[in-house]
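One structure is given below, represented as structure tokens, and several questions about it will come after.
A single protein chain has been removed from this complex, and every other one stays in its place.
Let's turn to chain A:
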Amino acid sequence: MDIECSRLLPSVCAVLVDPKQFVADDTCLEKLLDWFKTVTEAESSLLVLQENPCLTELLFHVVKLQDVNSNILSFTLRLAGIFAAHENSFQYLQQGEVLLSLFSEAGPLSRPAWEDPSVRSGWIQGVGSMVQHERAVQFLCDCGAIDVIFSLQGDPSLFVASTASQLLVHILGFTMHSRRAVPLTTQDCDWPVCARMIVGHIEESLRSGTVPQITQALNVLTTLFGRCHESWTEVLWMRMNPFVGSLLEKEPLLAAHSLVDLFLSMARSPVFSHLECDLWILSTRALNRLSPTQSGPLALGILNLKDCPQTLRTKAFNILLQPLACVLQAASQPTGSPGLLDESLNDSVITDILLSSKSSCAGLLCQTLAHLEELQPMSHLLIDWPHVPLLSAVMTILRFCSGLATPASSVGDRLCGILIGCFRVQRSALDFLGTLSQGPSPSELIRGVVEILLVYLKSPDSSPTVLKKAFQATLKWLLSLSKTSTSSDLCPQTQHFLRDLFPILQKRLCSPCWEVRDSALEFLTQLTKHWGGRAGFRQALLSSEVPELAEDLLRDPESYVRASAVTAMGQLSSRGLCSNPIGTGSKNDEKKSLFLELLEILSTDSEGFPRRAVIQVFTEWLREGHTDVSKDKEQFVTKVLQVVSCDLDWEVRVQGLELALVFLVQTLGQHETECPYAVEMSSVTQSTQLTESLQMLCHMKLFDFIFSALCDCDRPVARKSCDILLYLKAKLAHHGSLQGSGEACTESLGTQNTAWLETTLRKWKARDQGQPSEVADRGDCQEPDDVLEVLRSVDLEGLRGTLAKSSDHIEKSPQSLLQDMLATVGILEENEADCY
């Protein structure tokens, strides 16, 4: 601890214990604790205590005070814990019996302040920090703290309850870890006292028959097996196994979710993952006993495991498939479509859930679909991934939901009635349908998929969120269809699909609901991105009104739609699918060019999203060499940056810098190091080219923009600008252009900061204004020498380091923290004085 802090500390402690003083900002206390933690880890905590007696006094004082602020009491408990974590400090504090008066039953437990959850939380955190050595554990056992922790497991404050559980795990883990050399049996006498107490408590809770207690015990075990993978946990499990096993026999099944969590936590532990483990037997029993909604997560967890018995995996997979099998059965699928499960399905439980109410039906189906969707990427690992039946099942669900299905069975009829218009299930099913595009599907089923997707895209009843999912699924299927087709163009089936799709897209782009217009535009963008080059797609698109409609949406009243329209038009234009060319200078055209239209959005749109979209489109155009942009890149970049430099949104300015960087790289070439085998031109030619390029960049006022960005008050902008300048510096240094011609330059080499730069920029501006008008008009405001001087002078590397740090790094020192605390109290006093 530095001297200055030591000097300030007594005053701070005095403020803390003074009931008249009030630390308004309790984050200060948190920061103070963090600091003490660092201090005690870095140096001897005992020394800190001894050198700063005010700390011990603080603890004593708070213990004695009857009417102490609960924040301060909580702080003190945690502070004591931090110091007591070190054995010598623990002993030091024990001598004064501070710890006893803080953590034993005679402490805050008996005071009214205990009612405040922050005090209980402080107590438990204090105990938690303390448990780093045997003495502390012994102390806790002796003073009855363990029983307090047990009772806090059921605390009304969830934070306290969960910390109490974790603390038990920590204590148990610590106690057993320190005894790991001693061989262990299930016999009680082998276990250390403290561990015996905790394990006994867990056993008792498991036997209690009450849900909260069972849940608490199971949560402790779950956390323990999740965190601690030592061999003693297996012995512990041998003790727990009968109790947990008997829970599975109970009717009704209690704390089912916690049981699932326990099994999964154990299954992930290397201690239990061997194939002979009895965990698998219990898991199988659990799968049989749990209700379908409860067993789903367990089944999914089992299937996600690396190693587990194949029979269990099969069982788990069947559990996941059951609801969908029920759906297929209810639909009485015509013969020829194979079922999901080989064994004849006779699960009335699932049917009952599906038919009992809309919410339980939707709940089970959505959960199942989500689980299967999660498993799909691993489908190659599952031996019998039933791709085709799953596809039929999900299509059946979608037909049920849209009222298209005509089920022959009474179950199907009722299921259909429940599912019609159920958006939740529609969304999940469409998601899963999209996922199933990855996999081999027979063509007649693909036809079905296309039909059902068109139904959802067309239906006026599809809600905006359902429609968005339908668009996403359609995109996935379209792309997968094109993957399977061997020719370079789209297969006839896809062509046909597109013919039906574009009129729908047209209508959706005119929807009065902005979300629908937005998702339609996103879909158009994605499709164009992937298929912009395919003749079939181009033909279908250009023969529709879609491009014109998308262009009209650039003037949509909703900013999100405008942004999406900008992106879509940018994409269409890149692919040459836009009706009017973007020509940068075509002011006399009858119709405004797309470039000017986007530029207008960039300069006038009141919302940030469309402007960000525009600058991104421009950057993309420049990057990929859009033909119309390539004709006159300089003019394009100059115009865009002119607008961007005035933008109030920092994201737009950062993206503007990205555009500048793309242009610089295109002009000056990549980083030198990136291509070591490139053919080098002679250095003379290169430096001539470089000078010319610099001249041009100055002429474009590119550096004006980059330099002012370096002084930008928004950090990301300044960082980006700094990165660009560093690139430029490296580039120029490589060619020796930075060596400087005069002595004046070398003086200030790499030492200047942004303040200097700001002054310099102002000087240039003044100089420009003094110049004859024709020169100013030319925009030739800087010379390459000016730029080189800046690059030489400013400490860019240092600046990058500063900018990389968070904005409060200067205010973060402990000294400033202590000063702040005192200052706030001081201000408080002044205010009080004012009152008189």
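The rule is simple: contacts are C-beta pairs under 8 Å (C-beta built on N, C-alpha and C of every residue); 3 or more make two chains touch, one makes a residue touch a chain; residues count from 1.
Throughout what follows, contacts and distances are computed from a predicted model.
Chemist: Tell me the UniProt name of the left-out chain, picking from "2-oxoisovalerate dehydrogenase subunit alpha", "Integrator complex subunit 9", "Glutathione S-transferase omega" or "AP complex subunit sigma".
Modeler: Choosing among "2-oxoisovalerate dehydrogenase subunit alpha", "Integrator complex subunit 9", "Glutathione S-transferase omega" or "AP complex subunit sigma", the correct UniProt name is "Integrator complex subunit 9".
Chemist: Which of these, A:116, A:261 or A:556, touches the one chain of the complex that we don't see?
Modeler: Checking each option in A:116, A:261 or A:556, the one touching the absent chain turns out to be A:556.
Chemist: Of the listed residues A:87, A:190, A:413 or A:758, which contacts the missing chain in the full complex?
Modeler: If we include the chain that is not displayed, A:413 is the one touching it.
Chemist: Hey, which of A:545, A:620 or A:820 is the one touching the hidden chain?
Modeler: Checking each option in A:545, A:620 or A:820, the one touching the absent chain turns out to be A:545.
Chemist: Thinking of the whole complex, not just what is shown, which of A:31, A:196, A:239 or A:507 touches the missing chain?
Modeler: Here the residue in touch with the unshown chain is A:507.
Chemist: Please identify which residue in A:144, A:363, A:403 or A:439 touches the non-displayed chain.
Modeler: A:403
Chemist: For chain A, which residues lie in contact with the unshown chain of the complex?
Modeler: The list for chain A reads 403, 405-407, 413-414, 416-417, 420-421, 459-462, 506-508, 510-514, 516, 545, 548-549, 552, 555-558.
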